[in-house]
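Missing here is one protein chain; the remaining ones are kept as they sit in the complex.
Up next is subunit A:
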């Protein structure tokens, strides 16, 4: 059984490695998308986390966030959402400057990408990263999402605001937002 287990897991590692290699070597955008989606889905299963870390798939996903192809961004963000559940992967993402990259995805036009980004940000929250993740700009973003028409976005933003931030932080961000809106609403002096 043990022998079998280890050969199977090395098979898995090799398979994942083949995927990563194909991703890097292929010029086909379509193949890249498929492989990326495969890798992101493999990241859903905790038993692949080790391999994906070894293969530096965390960085691969992070790289995708700045691509022009929206599918790349969505799949990469989905992969990070899956991987960041694991504390070790979380730390790698944090070290790779993940917060800023993930935060940029909050302005994506695709809901799935935004949802993945919010969940990832929650996963990335540690005592040391908390201050960066609860930055006023991010909180304002979440406040806007919490008023969204989409129930999924609304709920997820609500969880973020309730679980990752203090009430004072939220209140402060609300004030700032109102301040901005009020400022926008005030007619400019005519002279």
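One rule holds for everything that comes next: contacts are C-beta pairs under 8 Å (C-beta built on N, C-alpha and C of every residue); 3 or more make two chains touch, one makes a residue touch a chain; residues count from 1.
The definition used in the following text is that contacts and distances are computed from a predicted model.
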Query = The chain that is not shown, which UniProt protein name from "Poly(A)-specific ribonuclease PARN-like", "Elongator complex protein 5", "Mediator of RNA polymerase II transcription subunit 22" or "RNA-binding protein 48" does it carry?
reply = "RNA-binding protein 48"
Note = From A:20, A:55, A:81 or A:102, the answer for touching the chain not displayed is A:81
Inquiry  = With the missing chain put back, one of A:54, A:150 or A:180 would touch it. Which one?
reply    = A:150
Request  = Touching the absent chain in the whole complex: find that residue among A:49, A:93 or A:141.
outcome  = A:49
Message = To test your reading of the contact rule: which positions on subunit A touch the chain that is missing from view?
response = 1-2, 4-6, 8-9, 12, 15, 18-19, 30-31, 33-35, 37-50, 71, 74-75, 78-79, 81-82, 85-88, 111-112, 115-116, 119, 122-123, 150-152, 155-156, 158-159, 162-163
